[in-house]
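What follows is a single structure, and I will ask about it in a moment.
Only a single protein chain was left out; the remaining protein chains are all shown in position.
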Amino acid sequence: MFDNILFILSASLTVVGAFSVVLTKNLMHSCVYLLAALFGTAGLYATLGADFLAATQLVVYVGGVVILMLFAVMLTGGDQDKENKFGITKVPSMGNFKTFLAGGVSALVIALVVLRLIANVAKQNPQGELPEFTSSVVAIGTKLVTDHVLAFEISSVLLLGALVGAAVIARPAKRGE
Amino acid sequence: MITLSSYLMISLALFLSGLVVMISRKNIIAILLGIELILNAAALNFVAYTRFVNDNIEGHIMSLFIIVIAAAEAAVGLGIVIRFFQMRESIHIDDAAQLQS
Amino acid sequence: MNSTIVSYLSQFEGHKKFISILSEALGFDATYLVAFLVFFLASFIVVNVMALVGGLGTYAERKISADIQMRQGPNRVGPYGLLQFLADGVKMITKEDIIPRNADKLLFTIAPLMALVGVFGSLAVVPFSSGFILTDLNVGVFYLIGVSSLVGVAIFLGGYSSNSKWSMLGGMRGASQIISYEVPVTLSILAIVILAGGLSFSTLVEAQGGMPHQWYILHNPFTFIGFFVFFIGALAETNRAPFDLPEAESELVSGYHTEYTGMRFGFFALAEYIEVFVVCGVAAAAFLGGYKVPFDLGTGDLLVNTLHLPPIIGRNIGQILQVGSFVTKTLVLYYIVIWIRWTFPRLRVDHLMTLCWKYLTPIALFNLVGCAVWLYAFDGQSVWELLSHLGGASSGGH
Partner (left out) sequence: MSSPNLDVYMPIVILMAFGVVAVVGALLFGRLLRPSNPNTLKESPYECGEEPIGSAWSNFNVRFYVVSLIFIIFDVEGALMFPVAAVFKKFNEIGEGAVLLGSLLLFILVLVLGIIYCWRKGDLDWVKSFKLTDEQIKQLNGIEES
């Protein structure tokens, strides 16, 4: 009963958010719709019994990536003068009919192929008895320090690389440069 | 009735939205938004298969690392966008055609 | 695994009887319906009490500030001015609703909504007592960090959508301040999680005891520093003075809600006051023993054994004592928050960032390492337990 309600709520939030990202012409609005889609995805994780992933989705995406995106929009979206020194518009178009046609056609093709695959999946895997929900925190923690300890440590190196690289790239230019 | 296919359909919807955003937009930040949607679709698939097909936690770990990598990718990608904007005063994808400024 | 208020109630006979009667009357299994009703009722109570706390928070703020500045404070509406917040509410709801001309109408509308949804969502895991916790998620603390970051997005969007320069500056400052101070807060909580061995609030609280020396704040030197790091970070995350730069009225008019009028502004203010209560509650639960009552009165066993009460009454009295203990600790912290606001001058924005990144974050990292090493070296024993091992009976003097 309630799992159906939760599923329907999160699924509609996700799908509506994702489609609104496509349809809106305003970059700031599309960031907010992305937030809705990611929030709904967190709800979907919850219905799948992945409580830790749902919380991670909230912490990393809602609190982190979306804020980063909003900041990036503010740092680049100045519309004091619409054109830059090269004579091009500073805030580029969010797509026109031609690009949407290309995107729509490729999406249609992929959708047909994938729907064919999903139909196979639905046929081949009849729904069995589902396992009970268990807490995923302890299991994930145990896996992270036993089987996947290398990935755990390497991810910290990856994040170090991302931090240093992005800080070097985004650092404001020195005076006189 | 919630089955595996319903999650796969939602994941497909997320993926297709991301794809259309990536192809049709000319704004680099909007393209990064599309990448986030696509990565989420992949992570959702992993978790759905974990629940419905084989019940081990590996899919969750994979999704966790997908989230980690998505965050790192967003940080570096937006850093590049901001740097590019400082140099060319533009975030149009077609302006980013040269390797040198 | 997850205990909720329903699972607490379902251990009583009356609850089962009620379900069976309702099932017979309605003709289907009423377990779900009763669970929904209980959750709805409990959420309704919590939301209303929190709205009351938010309203009385504004009153307490004025009264305490008046006390500190040797003034009277509000004293016209009701006895001692207690009904002032109702008057404020009526005023706000009858104010004209102005949306600036060039504003982003959609974002202007959903920004207060997002703030309120984020704060209300975080109320679900606040542990009022061992039974009266709306839902004791396995990932409680982590969920709370995540859902309360919606407030940061809301503040940014509120500042952005007004299309006013003051709002924009306030919103940018607010968002960067909130996300910066989330780092030391998260790291301090992480240290506590290492000691307690779980993410749910009940694990955090049950690992502590009723007496002050069993609290995590006095567990070891690292957690003692960690509490202050957490508290400063929490002050900054809720935009309270001395960290109220996003709404610094002397430089930014009113910050991110400059253009908001009437009820829309009211929701921002309400969200802020409730969030203060929530972070005070988290501080009380994670560091100050939460709902634990001294001498294990909270379980009700002592009352049952000494006064020969029936167990059901004893347990419920224990629950009430637990709620009292939690609320007392939280309100003391709430008072300290207001006290700090009227005592310290506001920080400058570069000092704010320096404090966060150059002091609090390294200290919090150091605390985290210290707690991990402490748990490994001393098997998680507190300073007092170690001292009692060393000095035998002489440790009572500490």
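In order of appearance the chains are A, B and C, and numbering begins at 1 in each one.
The rule we apply is simple: a residue touches a chain if its C-beta (ideal position, glycine included) is under 8 Å from a C-beta of that chain, and two chains touch if they have at least 3 such contacts.
Quantities reported herein were computed from a predicted structural model and do not represent experimental measurements.
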Absent chain's touching partners (shown only) are A, B, C
Of C:Phe120, C:Phe224 or C:Trp339, the residue in touch with the unshown chain
C:Phe120
Please identify, in ascending order, the residues of chain B that touch the omitted chain?
1-2, 64, 67-68, 71-72, 74-75, 78-79, 82, 86
Even though one chain is not shown, chain A touches it at residues 1-3, 5-6, 9, 46-47, 49, 52, 56, 59-60, 63-65, 67-68, 71-72, 74-80, 130, 132-133, 137-138, 140-142, 144-145, 149, 152-153, 155-157, 159-160, 162-164, 166-167, 170-172, 175
Which residues does chain C use to touch the chain missing from this display?
1-2, 4-6, 35-36, 39-40, 42-44, 46-47, 93-103, 112-113, 116-117, 119-121, 123-124, 134-137, 142, 160, 162-168, 172, 175-176, 179-180, 182-183, 186-187, 190, 193-199, 253, 258-259, 262-264, 266-267, 349-350, 352-354, 357-358, 361-362, 365, 368-369, 372-373, 375-376, 379-380
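The rule we apply is simple: only the chains that are shown with their structure count from here on.
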Could you tell me the distance, in whole angstrom, between the mean C-alpha positions of chain B and chain C?
34
How many angstrom lie between the centres of chain A and chain C, each centre taken as the mean Cα position?
29
For chain A, which residues are shared contacts with two or more other chains?
52, 56-57, 64, 136
Out of chain C, which residues touch more than one other chain, so two or more?
none
Mind pulling up the chain C residues that touch chain A in the complex?
1, 32, 36, 104, 106-107, 110, 137-139, 142-143, 145-147, 149-150, 152-153, 156-157, 160, 172, 175-176, 179, 182, 198-199
Residues on chain A engaged by chain C in the complex (per definition of touch)
1-2, 26, 28-29, 32, 35, 51-52, 54-59, 62-64, 66-67, 70-71, 74, 133-137
Chain B contacts chain A in the complex at 1-10, 12-27, 29-30, 32-34, 36-37, 40, 43-44, 47-48, 50-53, 55, 57-58, 60-61, 63-65, 67-76, 78-83, 85-86, 88-93, 95
